[in-house]
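The other protein chains are all here in position, but one chain of the complex has been omitted.
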Amino acid sequence: MKDFSILIVDEPDDLRERYLRTLESDGYSVEVADDGKQALAKIRGSSYDLVLAELEIPGVEGLKLLKLMRNLDPEITTIIVTANPTVEGAVESLKGGAFHYLSKSIPPEKLLESVNQALEKKRLRQRAELLRIEKKIRATSDLEGLSEVDEIMNRQGYEPSSLIAVLQDIQKQRRYLPQDALRLVSARLNLPLTRVYGIATFYKAFSLKPRGRHLINVCVGTACHVRGATKILEALERGLGVEAGGTTLDERFSLETVRCVGCCGLAPVIVVDENFHGKLTQEKVPSVLADYT
Amino acid sequence: MKHYRTHLLVCTGTGCVSNKSFEVKRRLEEEISKHGLEDEVLVVPTGCNGFCERGPIVVAQPDGIFFQQVSEKDVPVLVEEYLLKGRPVEKLMYRPEEGAPAIPKMWDIDFFRHQQLIALRNRGLINPESIDDYIAHEGYVALPKALGEMTPEEIIEEVKTSGLRGRGGAGFPTGLKWGFCRQANSSDIKYIICNGDEGDPGAFMDRSILEADPHAVLEGMIIGAYAIGAKEGFVYVRDEYPLALRRISLAIEHAEGYGLLGENILDSGLDFSVKVIRGGGAFVCGEETALMASIEGREGRPRPRPPFPAHKGLWGKPTNINNVETWANVAQIVIRGGEWYSNIGTEKSKGTKVFSLVGKVSNTGLVEVPMGISLRKIIFDIGGGIPNGKKFKAVQSGGPSGGCIPEELIDLPVDFEELTKAGAIMGSGGLIVMDEDTCMVDVARYFVSFLEEESCGKCTPCREGIKRMREILTDIVEGNGREGDIEILENLSNVVKEASLCGLGATAPNPVLTTIRYFREEYEAHIRDKDCPARVCKAMIVYQLSAEKCTGCQRCLRVCPTGAISGVALQPHRLDSEKCVKCGACFEVCQFEAIAVEPLYPKVSVAGPYGSERNDKAND
Partner (left out) sequence: MIKLTIDGKKVTADAEATILEVAREEGIEIPTLCYHEALTPIGACRLCVVEVTEGGRTRTMAACVAPVSEGMEVVTNSEKIQNIRRTIVQLLLARCPELKVIKELADKLGVKDTPFKPESEDCFLCGICVRACDEIVGVNAIGFTNRGVRNEVLPPFAEASNVCIGCGTCTTVCPARTFDLERVTKSESMHSFGKEYRRDYCSICGTHYMIPESYLSE
């Protein structure tokens, strides 16, 4: 399964079918659009690595289509495949940014070659960019820690949509999300750093500062609230000398609140690491904490 | 094939586990082995039994005997008396109150008697980590029927006939939703999602179902995938539910091992695989567009609808999302037919609903009842009423999106439309009971603070509006409320309700609006008289120690965190209100009622210039 996606823009006919089958049997994921308007709608909705377009199709005038596609997605590679090849057409297309200009009379295998070439070039360019960023990161950070982070991403297949799962694993391992780990994730998963940082600050599971050895989560869900969770939280804040969201100086405990751990029958509840302590009273708090060094 | 004369079903839902039920199970196995009974008695760990108040729970089948609050040290007696000698162990049996006769059989106990289990039919009966147990209990019987004898359209018709409506809160007709998704772009890739992001505080229905019977959910999803035409499914479970995550992952593994997931399921040509996604810790991700954004690896910010997920969902493809409980009902509907399901419940709300009954109620736990049963029956007959002789005040239905229902309305039948008319919503099924010691203004502020914390921040009405609501409510509970505050709250609530981008904002004002509607006097007391009738709001109460009642036992002195209590043993103590932080620890431990909570500004009514009563002391 090749991880590039292709869009063929052309009127539905036998030739388009042949191209579709040739590319699919080589492992690409392929979609089709019948005309210029559909093509633009598709590109707006999904992301394609390569577009194969016939210029003489209804909807949008050929070269304009080329320009519009690149406006929507500057990373898109285009190959023009036309039934009426002309020299002017070739020059204009290449000037407009197309990678290749081919005639429909060539056998599908030749087309496949051209597609493979274009995408190989793209892959090399992406890899070079990645290496450049990684080099910059490596020059300034903790190498050993980073190779663990790399392993976490590897387990998820470096899939961009696995971002949250990756960050959860890093958080679990390091007890927080170090800056250089986030930069590496951004580089490896090919996602803007703003996205990675945005996710790291949006979800409560993550913290950018190291957490204590033991995480105390005080449930402040409604059932617990009604049964006195606020008083338990205040008792903990007083006892540990930190506010909710903080970590004790000796890094033993971090105190957080959580809205409902689903243990409502035993309200009020606190969770320390993965252990649930229910039916708590202010009196019982010190003895519960004593078990955690 | 081994035949055991007795099965001992030990509840290992998260609640009982926190009460050491795993230790009870281990000890049972040890004692059974010690007495040479391994071939006659099997100990089975099950998911949540439902009666959380009385855990740890052990049920003996086939007799149906219910043992509650079983601790490790009770085990040797239980094994010797009940298993060896066949004698009842009354000490461990359920008693509705002290001194009342014990009720040995589970289904004779009021808590269970009024329930009807469909989604929860396997709870407490099977080992959720064993696919064979599930199969032995009518499991994966619906699937071959669906794949082999029914067309996708027929299945959708059956679900439509059943009248099943989304159990996650919105109550949208499930069959209709499946139909939309099936019809959308028939050649396109489609997805199925199970929403297990149960964020409503006070709700643990989905957690229990996933922990007790994960295969019921899976089977429903596979049938759904066939009906809709999806090849990939996701189960999205909150990060805060580690046991549920483990059990559903295990169930998927086992189902794959039996060829019930994967390619060409049961030789039907259906390919379907399921992946488990862990939530990141955001209530808003229970909203379907935010949930999908989260699966795509983005921030959980909802987007406007239309387009709806059935047309454009995950990665732009048609997607069908349903709640855990909804999926858990599907297999039974396929086996027994939609008509059977539609004969239960009310005209517009069919079937049963799982509720988490929690808060100030004697029998807290998880119950499944037919729609149409009254709230009164749930709270008093099943729930055993309010403990400690207190008076019922209100029940919050539907979590932070729902509303508080007062006493005059608790004969309301549990039904989507009826609850909405009262200003609340059915929601996911959280029922939080409140008594006379609950301050409704504090409750409103609690919910609004929760939603302020969880708002994604994208749209102005929700982000700014809820923040300002919280500000005003905080002023009120701190004694800084002003005339006109209630009207500002009402207008703001209506605007936030109408103009917000997603369901979180649109339903956020409900707790405020219902508490104003039914408990306006409490708001007015806080504003006008600086009085909290429930004696909760710290700025309006003072703790007092009565020298007459004090026996000098020193319990309060020992727990006071600020040294506000002083005194010599066996002599009446003193409470220094300057040092008192009103934590209430002394009140909790005193056994002689020597500590009382009194209003800080006792009402001294004065006839004002316009003939109205004013609390002069409060407004000094």
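Going in written order, the chains are labelled A and B, and every chain counts its residues from 1.
Methods note: contacts are C-beta pairs under 8 Å (C-beta built on N, C-alpha and C of every residue); 3 or more make two chains touch, one makes a residue touch a chain.
These numbers come from a predicted model, not from an experiment.
**Q** Counting the whole assembly, list the visible chains that the omitted chain makes contact with.
**A** The omitted chain makes contact with A, B across the full complex.
**Q** In the whole complex, not just what's shown, which of B:192, B:217 or B:282 touches the removed chain?
**A** B:282
**Q** If I consider the whole complex, including the chain that's not displayed, which of B:176, B:495 or B:596 touches that chain?
**A** From the options B:176, B:495 or B:596, the contact with the absent chain belongs to B:495.
**Q** For the chain that's not shown, point to the residue among A:86, A:126, A:154 or A:201 touching it.
**A** Result: among the candidates, A:201 touches the missing chain.
**Q** For the chain left out of this view, which of B:240, B:454 or B:522 touches it?
**A** B:454
**Q** Which one, B:390, B:468 or B:555, makes contact with the chain that was left out?
**A** Only one of B:390, B:468 or B:555 touches the chain omitted from view, namely B:468.
**Q** Please identify which residue in A:86, A:126 or A:179 touches the non-displayed chain.
**A** A:179
**Q** In the full complex, which residues of subunit A touch the absent chain?
**A** Within subunit A, the residues touching the omitted chain are 74, 179, 182, 192-198, 201-202.
**Q** Which subunit B residues touch the hidden chain?
**A** Interface residues of subunit B facing the absent chain: 282, 284, 299, 301, 303-304, 306-307, 452-461, 463-465, 467-468, 471, 488, 491-492, 495, 498-501.
Just so we're on the same page, only the chains that are shown with their structure count from here on.
**Q** For subunit A and subunit B, what's the span in angstrom between their mean Cα positions?
**A** Here the centre of subunit B sits 32 Å away from the centre of subunit A.
**Q** Any idea which subunit B residues touch subunit A in the complex?
**A** By the definition above, subunit B touches subunit A via 14-15, 17-19, 52-53, 55, 198-204, 206-208, 239-242, 277-283, 294-300, 315-316, 356, 358-360, 364-366, 396, 399-400, 430, 432, 434, 438, 443, 446-447, 450, 453-454, 456, 559, 561, 581, 583-585, 588-589.
**Q** Quick one: in the complex, what on subunit A touches subunit B?
**A** Contacts found on subunit A: 45-46, 160-165, 167-168, 191, 195, 198-199, 202-206, 217, 219-228, 231, 234-235, 238, 258-267, 269, 271, 274-278, 281-283.
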